[in-house]
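All protein chains but one are shown in place.
Now for chain A:
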């Protein structure tokens, strides 16, 4: 009975979505305020009923209702309760439900926080969000309902895939989905602006905090995923250029470009077509990501069972959403040359370069990801595109991007004073070159071009960003005040520093990791990177739904105790699957990472020892980026209509000037 209520509530949510997608638009067409205002209660209703159906699914998991097929396939009575709840999004059907739920959350949030905006505009935004909700809810109800019953009812569930039984599952997918789906909001803003025919700076200002919020979630989701892969998969890698990873990375790249483009549209009323197009692309790539993950067209470690009918449905949605919006764009986009003029040496140029480089970078990732499919579809054979391609193409592009990233914050809008740039940037450039050149020699005494470029550009970005912060806080009479810095400026500073931190991490761990496969057992010790690993004993450990052999490895350096590492080899009872759980001693400048392999004799195991310098910096950097994005999104001036008057006046002046 209870699961049917969940299904019913999903259908009611769908009904609300249908109303939300039509009633306000009819109201707009008839100029009927009364109908337009229905958008708000309908958004809340849609959110409420979809939320209810998520709660019901969670409840079915909590009480071990194995008559629900989805629960029987992804849970087990022995599974700890928090994993039961997290299993709601651990499989195909549930993650779709969660996708739709995330979308309705964003819709409700837009309804709630946009009271100050123009009513008609917000109603259009909500209607577009409802259309997307309709598509995915129909997809779920027609092809993959999470509430389907199973008969006869099994006594026990098949358990959650052991690989997913980890805190990573609790946080990574929700974050990622909120980010993915968040770009639906910027998409809806762009479509609403196209519908209304007013691609002005007000629209960009309204869209900006939502884009930032989505970007923060996506950043968090991706870095959590990378961290999860690092410690759970036991390979010690942090990025594999797997199709599914790329699927989340592409919207991030375009989303980053969008963040910057929208600034120009807001402040200078320029790049309007760029901003619209990037909004459409960011969301299209999120949809494409969903298509790749859910249809199984590409082989990936994340692939679920391939089902062409599901793939067909998502492709249809993709075609409607992207095809429709690009057609709308082609007919409604502004043909006018941007009224704002700028010179070559200006912030506008820097941000344009940023847009282009990020789009090209995303294009290369897209090409690499879809290339196997392309070749296959043309009957030219089967190939796979691996990390060598991505590293060779992607890394140089972002290195160039980092150079411009240093200049951007230090340059003026429209035109820069002669000599000003040189005065500001010469010193950072010299220091960055010296530090970059010295870094590989300090690290291991040998020249390494990638370390030089990586550390050099990171230093450059850090110094120039700090220089920009210095200029913002300094007043003309030479006194400093942090109050002079707006929240979005502060956010920019923190996020750009975050990029530098992550770049250092990525560079160091890619070039200076040491790995050693050895045989270890009680009494055996091994050396790696100056550390001594003493294998003390093997313990047998019993977990809630697994048994494990746990190595006790003491690490010492120069005779002093550093850490006791406990890598596990787990045997999960239900799926009879072996999993390794790494033993990690983390540190600011290095991780020591041990995984237990197969037993070699009664007491000895194949053990992999890893030394990973600076690996944490990757994730520290993304925390910086998230904090920065959060500050920028919380800038007060976004949510009110009042401020827009001023910018309208600006735009008016601009128009007069060009006329």
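Going forward, contacts are C-beta pairs under 8 Å (C-beta built on N, C-alpha and C of every residue); 3 or more make two chains touch, one makes a residue touch a chain; residues count from 1.
By definition in this document, contacts and distances are computed from a predicted model.
Visitor: Unshown chain, UniProt name, "Mannitol-specific phosphotransferase enzyme IIA component", "ABC transporter ATP-binding protein", "Glycosyltransferase 2-like domain-containing protein" or "DsbE family thiol:disulfide interchange protein"?
Guide: Hidden chain, UniProt protein name: "DsbE family thiol:disulfide interchange protein".
Visitor: Give the residue, chosen from A:376, A:554 or A:585, that touches the chain omitted from the document.
Guide: Looking across A:376, A:554 or A:585, the contact with the absent chain belongs to A:376.
Visitor: With the missing chain put back, one of A:136, A:291 or A:512 would touch it. Which one?
Guide: A:291
Visitor: Out of A:333, A:356, A:466 or A:627, which residue would touch the omitted chain in the full complex?
Guide: A:333
Visitor: Check each of A:41, A:80, A:323 or A:544 against the chain that is not shown and name the one that touches it.
Guide: Going through A:41, A:80, A:323 or A:544 one by one, A:323 is the residue touching the chain not shown.
Visitor: So which of A:420, A:471 or A:578 would be touching the chain we can't see?
Guide: Spelled out, the listed residue whose C-beta touches the missing chain is A:578.
Visitor: Go through chain A and note every residue touching the omitted chain.
Guide: Where chain A meets the chain not shown: residues 273, 277, 280, 284, 291, 295-299, 306, 308, 311-312, 315, 318-319, 322-323, 326-327, 329-331, 333, 335, 370, 372-374, 376-377, 379, 381-382, 384, 517, 578, 597-598, 600, 606.
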